[in-house]
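Shown below is the structure under consideration.
Our next item is chain A:
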Amino acid sequence: MLTTRSKKINKSEMSLAERLYLPAILNGMSITFRHMFKKDATIRYPEQEREFAPVYRGQHVLKRDDAGAERCTACGLCAIACPAEAITMDAAERKPGEEHLYREEKYASKYEINMLRCIFCGMCEEACPKEAIFLTDRIVHTEYDRQGFIYGKDLLVEKMDHRIDVSKRQTTDVLVFKKGDQSERHNQLGK
Partner candidate 1 sequence: MISLYLFYFLSFVAILSALLMVFSKNPVHSVLYLVMTFFAIAGHYFLLNAQFLGIVHIIVYAGAIMVLFLYVIMMLNLNQAIEPMKSNLQKLAGIISAGVLSLVLIGAMRTTEIKAAASTASEIGFVSSLGKILFSEYLLPFELASILLLASMVGAVFLSKKELD
Partner candidate 2 sequence: MISFILYKFLFALIFFVVALVVAMYSTYGERKVAAFMQDRVGPNRAGPFGILQPLADGVKMFMKEEVIPNTSDRKLFLLGPSLAMLTALMTGVVIPWGSPMNFNGHTFPLQLTDINIGILYVFGVVSLGVYGIMIGGWASNNKYSLLGALRASSQMISYEIAMGLAIIALVMKTGTLSLGAIVSQQHHTWNVFIQPLSFLIFLICAFAETNRAPFDLPECETELVGGYHTEYSSMKLGFYLFAEYINMFISSAIISCLYFGGYNIPFQDHLHLSGNLLPILQFLVLFAKILFFIFFFMWVRWTIPRFRYDQLMNLGWKGLLPLAILNILITGVVLWATGAFK
């Protein structure tokens, strides 16, 4: 016996009571009748939403820092990490006077994620050294054409008046891991 769940199948001839079929029917009908009074498992969707798991990975967000400057520095690590090759970007140099818009001297002038290619694996957020891209618990909406699924900066960068909370994705474990990762990288550079 490999498992305790295996059932012995009885292949002997059916008795008269079994061949009558009626007791089995009555049994089945009592089961369905009992189910009429059970609590239903439905979540009435538009009014009521299922709670997402804390590790749920949905639509991406490009974070700004608290002063409102974009964190992304267009290093391209996310695009390299992406197994589905869904991310493309163009880098540009920050002009004087744009310090309040971009945190570093280099920024992404174009940043696109193709949501049809994306497999929501979260590699991009793992690769990001600047804590700029996160996957959130928002659902990518459906569209009528393929073009609509290519999300540009207008959809990805968070608005300052409508900030997106990613603290669930930034658990201490993640932060420690990222820190360790970075210091390791610094060590390697120092060698």
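Quick note on selection: all candidates are chains of the complex that A comes from, given by their letters.
Here is the rule we use: a contact is a pair of C-beta atoms (placed from the backbone, for glycine too) under 8 Å apart; a residue touches a chain by one contact, two chains touch by 3 or more; residues count from 1.
As the structure is a computational prediction, the values presented were derived from the model and not from experiment.
Enquirer: Out of 1 or 2, which chain touches chain A when the complex is considered as a whole?
Expert: 2
Enquirer: Enumerate the contact residues on chain A facing candidate 2 in the complex.
Expert: Interface residues on the chain A side: 25, 28-29, 31-33, 35-36, 38-42, 44.
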